[in-house]
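Left out: one protein chain. Kept in place: all the others.
Then we have chain A:
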Amino acid sequence: MTPILGILLATSFVASLVALGILIWAVANNLIFAGKAEASTIFMEGEIGHPDDSASFGGENEAQSHRFDVLRAGIDRAGKGPVMVLVTAGILWLLIGSVFGVIASLKLHWPDWLADIAPITFGRARTLHLNIVAYGWLSVTGIGVALWVLPRIFHTPLRRPNMAYLGAFLWTLGVLGGTLAIASGWSDGIEWLEFPWQIDILLAAGGFFLAWPAIETAARRKSRHIYVSGWYFLAGMVWFPFLFLVANIPGLHMGAQQATVNWWFAHNVLGLWLTPIGVGAAYYVIPKIIGKPVFSYSVSLLGFWGLALFYSQVGIHHLMGGPIPTWAVTLSVVHSIMMFVPVIAVAINQHVTVANNMWAFKQSMALRFVWIGALMYTLSSFQGSLEALRSMNSITHFTHYTVGHAHLGAYAFVSLVLFGTVYYMMPHILGRRWPYPKLIQTHFWLVVVGFAIYFVSLTTAGILQGTALMDPGSSFAEITKTMVPYLEGRSIGGTLMTLGHFVFAAHFALLLLQKEGRSKAVDTFAPAEAS
């Protein structure tokens, strides 16, 4: 048995390396075209060299983009409805999810606070927070962004917008149903899969009706090349349904074996769903704002297929030292370390592009959110790879350190990228400016400072907790008492982040409520409205 498994283990690793080797060889020999021309498909003729950020720039830059947006506004128009519905729903879920997060955080150091209200006991509030931000805020807003970016990179309007409306409705209903279920104590009990499977059917149907328009739009694209954001979004839209269906089949998995399914699913939700959303959005927004194609486009192929090959097999590192066969754990450790490859590939593309154009970073609030988010992707991935080393994992496993790491990925990376993307796309969709640019800065500083406090608190707490949990001489009472100030710090950071979200949501509401006539329409859209 052991040799067979050893051979399989080696096969998986060698197969991944060979696949990547073939890819590099193909790119090097021009069998796959991924050069400047392909990287420039996001631009229309004459657009390169002209920065574009209606959320921040004014003056001459505005005049520059004046000529080009007629066509693109036409492309945006078909999908405008579903995209606006998805983004609005996503922001509402962000507010609800954040409030549950703060409640759960406070309850960790005020254990008797509101203890008689069962729906918000710590175990439920924490679970509501996770599911609402993952399947409400991140997924719903992410799909909205994808349905806006895909038609643009394919140079053709979104197909079947009515189907997308139906999908958005079913998905939102599913998240609402799951929320009520968890609050009332009806849960499947598996981390990241707490929504009862009966309610998950709504999410599955919703996801189907949201993915169909995206894939049909891709099939009827007017551009020959599929831009890198498209790979991530489209792959995510087939990965997530596959993961979600297999993990939710009732009665199929049980016992310790179910734990492997659990973490295969849960880590892939991050790696093959939320990460593609964040990386895909950043790959579109960064070069668009700067007005130049990404730095080294062919490397992005390596980033994408490396992510697919390695990220998909890292999940079992969550079960290190547990009742799971050694080889499965080792396999995930090896692939976790290999994640350095795709992460560095993405970093080369995105960070060098921005670093060469720091003027844009200073001027554009949208780019500031997106690039800091992209930097946090690099950091959280490096941290994740190191955390998967056995020596490191022995300390960080079972501690608040992991929670800090999860928020570095899901929040500092994906959420920040989504904030910036929403700031960038709304003026393009609505044809009017954000009414109070100062509020964007307020939002930025609240979430950045809040997150810094949050992350430092939990990381320090986790290291102290983890070292003590390895020391047979320490007592549980002492460990618990040591945690309190750091848990309080986390509540302060989380509250600041939540305040930032309310500023963001209020600004978004003001933007929606503005009457077309009274607001100063973005000049770039004048010709589009006239046509």
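Please note the rule applied: a residue touches a chain if its C-beta (ideal position, glycine included) is under 8 Å from a C-beta of that chain, and two chains touch if they have at least 3 such contacts; residues count from 1.
Everything below uses one rule, namely that contacts and distances are computed from a predicted model.
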item: Options "Spore germination protein KA", "ABC transporter ATP-binding protein", "Putative spermidine/putrescine transport system permease protein" or "Cytochrome-c oxidase": UniProt name of the undisplayed chain; value: "Cytochrome-c oxidase"
item: Chain not shown: contacting residue from A:Ala55, A:Ala235 or A:Met497; value: A:Ala235
item: Touch criterion as defined above, residue of A:Gly6, A:Gly21, A:Gly74 or A:Gly322 at the omitted chain; value: A:Gly322
item: Contact with the hidden chain (one of A:Thr127, A:Thr179, A:Ser415 or A:Ser491); value: A:Thr127
item: Contact with the hidden chain (one of A:Val279, A:Leu309, A:Val447 or A:Leu464); value: A:Leu309
item: Where the unshown chain meets chain A, residue by residue; value: 1, 5, 8, 12, 15, 32-34, 107-109, 111-112, 115-118, 121-124, 126-127, 185-191, 215, 218-219, 224-226, 228, 231, 234-235, 238-239, 242-243, 246, 253-264, 268, 272, 301, 305, 308-309, 312-313, 315-316, 318-326, 328-332, 390, 394, 397-400, 402-403, 465, 469-474, 476-477, 480-481, 483-484, 487
